[in-house]
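One structure is given below, represented as structure tokens, and several questions about it will come after.
For this depiction, one protein chain was excluded, whereas all remaining protein chains were kept in their positions.
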């Protein structure tokens, strides 16, 4: 399974990422998730979220999740980008691509990845007014 | 719920579609599905699939599915493009975007949409060697 | 009354026909139309357990009563995506 994990302080260029998609002729499904900063957090209006990460552990924990995905589903490739630092409302903080032969496994693996990330990957957020 | 449904004989320009995304500050999740033509069909190598549609009924049936989605999940917008005519291996024949406040409902609505499409939307395919 | 019938996908090849018109007595059902078509096209009859039926743009069952000018579409299971 191809893995591409990027932590970046720059905006996520989704169109460029989509245009760089690579897959073999056996693959029939690509599922994407964009997690976007919303304008409210716990009922209060915010302008941005500041993301902090324990970077080497983030990489370690994402790779443990990728290991589990690789055992459970026939995934050809995952690309994941998470922003760090300040991310404004309406901008994506997370972008995930999962490529598989059929759609059910792409949806399952993508949801599993995000669910597990939210349990184990050491990234924290601070809403900014 | 905003609905955009397109049936087209032209290639699906995914990067352009992603760059045209519009959402309000309450939305936190965008899920995309790209259904890509695979190089084999029932074990035989193919070069393309030819899609045929009963177009006005396709529109009617998709709108019935959108009606159900609108009742079940807080979806702000759906964009769906399905290609007709000849689609080569490795090209997307279907592209879907679902925008919601949180990710669980985006994944649920997107999967529901595709599952229902495969039961009721009158599109047929013919594999070409 | 006149009913217009459309065939889709490989049903066109089974019948050698994309559309036709059929004269039926007032009050005829989809089932009566199908019986007539099946008698004429045995290859279509062989697929009767996997035939989808729409009247206009909506799915209907075999007991649906047809009306003059209805357009009936017959097709195999759909395969979008």
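Chains here go by letter, A, B and C, matching the order in which they are written, and residues are numbered from 1 within each.
To be clear about the criterion, a residue touches a chain if its C-beta (ideal position, glycine included) is under 8 Å from a C-beta of that chain, and two chains touch if they have at least 3 such contacts.
From a predicted model like this one, the values you see are computed outputs, not experimental measurements.
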Missing chain: touched chains present in the view: A
Omitted-chain contact residue, chosen from A:75, A:89 or A:121: A:121
Residue ranges of chain A at the interface with the undisplayed chain: 35, 51-54, 56-61, 82, 93-94, 114, 117-126
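We take it that only the chains that are shown with their structure count from here on.
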Chain centre separation (chain A, chain C; CA means) in Å: 48
For chain A, residues contacting two or more additional chains: 103
Residues of chain C touching at least two other chains: 81
